[in-house]
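Shown here: the complex without one of its protein chains, the others still in place.
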Amino acid sequence: MTTAYTDHRLSMDELAAVIARDIPAGSFVNLGIGQPTKIADHLPAGSGVVLHTENGMLNMGPKAEGDAIDPDLTNAGKVPVTELPGAAYFHHADSFAMMRGGHLDVCVLGAYQVAFNGDLANWTTGKPDDIPAVGGAMDLAIGAKDVYVMMTLFTRTGEPKLVPRCTYPLTGVGCVSRVYTDHGVFDVGPDGVRIRETYGIDAGELAHRCGITLP
Amino acid sequence: MTTAYTDHRLSMDELAAVIARDIPAGSFVNLGIGQPTKIADHLPAGSGVVLHTENGMLNMGPKAEGDAIDPDLTNAGKVPVTELPGAAYFHHADSFAMMRGGHLDVCVLGAYQVAFNGDLANWTTGKPDDIPAVGGAMDLAIGAKDVYVMMTLFTRTGEPKLVPRCTYPLTGVGCVSRVYTDHGVFDVGPDGVRIRETYGIDAGELAHRCGITLP
Amino acid sequence: MSRAKIVESADAAVAGIEDGSTVLVGGFGLAGMPFDLIDALIRQGAKDLTIVSNNAGNGDVGLAALLAAGRVRKVLCSFPRQADSWVFDDLYRAGKIELEVVPQGNLAERMRAAGAGIGAFYCPTAVGTPLAEGKEVREIDGRTYLLEYPIKGDYALIGAHAADTLGNLVYRKTARNFGPVMATAATTTIVQVEQVVEAGELDPEAVVTPSIYVDRIVQVTARHYTVQGAR
Partner (left out) sequence: MSRAKIVESADAAVAGIEDGSTVLVGGFGLAGMPFDLIDALIRQGAKDLTIVSNNAGNGDVGLAALLAAGRVRKVLCSFPRQADSWVFDDLYRAGKIELEVVPQGNLAERMRAAGAGIGAFYCPTAVGTPLAEGKEVREIDGRTYLLEYPIKGDYALIGAHAADTLGNLVYRKTARNFGPVMATAATTTIVQVEQVVEAGELDPEAVVTPSIYVDRIVQVTARHYTVQGAR
């Protein structure tokens, strides 16, 4: 276990930097809507990381500002973006074939819950008044060689979101390999959960609060 | 029955002209390898017929000659061809999706045999020393809204090629709707065979030689 | 002459769409949304429609306006709930519209299958989730798949950047999205474009939708709405 104690939990920006550091140079990466989009700002210059957006583009650039805003060029969150040299456009069936076919190296998603075995719940809380909306979440969940989750470790009421078994409806089964949170980084999967790093909390306490058995 | 007696059976060129006349203006058409390619020469100017070639092109032009020959531009028979204004290129999966999806209006194929019910045999004689080779024949057979066959009616030894039931291995089941031959034109399909036109032969004799029951 | 017809108005383009039709509507949010065709469809009056689109309307324009006009019985889409999907949200909560949620990639691939003559396909998406309910499951080479069927449209309404006079289409940037797939999956494909050029003016290597998939084309003035919405 690599444990890097810090005095405080990480901000989402700090966490984005941690994830950016872990993405291998030259990777093809899809960054999910919301917090994961921050990761793009922390990729080192010359990393050669190529960003995919599910609505049909490779080599997406940063958010568009001012005159660069083009309603025909958005990311999956429908935010105006730019194109980098070497970009390519393709239609939706080709875009999702690229994902489903396992060609992306890394996908980073937000989550409501992740289970120790890698199950992911990030599309609906399943509440009766919740209008179900899945978008590309289920395709992304099973589509990349590595699926990372970026989330706060605890809900506002203090419940862990890294859980022995998801209670929310699933997005994908056993699909997540690593979970990045403000309190620590975890490997998950068929062999169960393992703490890689902790931030502002003792590994023992973290394990206790999340119900993780330390080796 | 529309019977157009002529003094002689048609040459393949004359037959190509007959078929060209029957192709509706504005149709998307695939002309099979061999005799059917002649049909292109007989399409009236301004017919708006768009030719598809299975190796990834719409709006294929005539055969290329001299300096116009480009090894990167051939038809399905690997003969150098030209492109017309408004051409489009696409890859093989897209080309066959276009065929299999039923978007072509007419496909004209050669045949070893056609059955009264529209079964087609045109890819192998099934002889032991025959190397099997199907190409796009089976895809074309089921891919167009109307599949026409262009062939001589009799083999060199005088056997009819329009038959109650194919004895050669099938290319497609019940897929042919019309058969154009040097001795006559026939509708075939679930309701059986019907003589539309005859050339240089009496309908009664034609029916007799092919085993067709006249209405 | 070609089979694709260039018509004079969006109203002429949508003529004949019958009550009860399944209509594939292009666009990802507002990018690629065929606003003029949808406005014409509202005027045309067809009702009891089944709409297949990625979203269920944004703001009060385009698909949202069609929903607000009460013409839609059912929506198949991947992501109805957005920051600006109030029209759909209200109809849905009032029980006035049916919803079938389809993962975005399945929506695209099922329409591709319809256009490509594929009878059904085994897809790994949504295995083990609530959206797998009722679907046939099969294990192939150690991986689990669900059987997915084609989604075919009676009509497709899509937006493209330019058409040539034969009906070949090119798109602009991520406004391409569902347009090329929907064009293959509908019996009749109706396209609004910002410009029509002569046959031969589009690069044959860069044509995205070949003319064979296009039935009616209308040229419209470019209209751009502010892009908004959580996703």
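The letters A, B and C name the chains in turn, as written, and every chain counts its residues from 1.
Here, a residue touches a chain if its C-beta (ideal position, glycine included) is under 8 Å from a C-beta of that chain, and two chains touch if they have at least 3 such contacts.
Source: prediction; values computed, not measured.
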Touched by the hidden chain, restricted to displayed chains: A, B, C
Per the touch definition above, residue among B:50, B:73 or B:193 touching the missing chain: B:73
Residue of A:89, A:148 or A:168 in touch with the missing chain, whole complex considered: A:89
Contacts of chain B with the absent chain, listed as residue ranges: 33, 53-57, 69-74, 76-80, 83, 89-93, 95-97, 99-100, 119, 124, 126, 129, 131-139, 142-143, 169-173
Residues in chain C touching the chain absent from view: 109, 113, 116-124, 138, 140-141, 143, 145, 149, 170-173, 203-206, 208
Sites on chain A contacted by the missing partner chain, in the whole complex: 25-28, 46-48, 50, 52, 57-59, 83, 85-90, 97-104, 143
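The working rule: only the chains that are shown with their structure count from here on.
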Any chain that touches chain C and chain B: none
CA centroid of chain B to CA centroid of chain C, Å: 35
Multi-chain contact sites of chain A, meaning residues that touch two or more partners: none
Residues within chain C bordering two or more other chains: 112
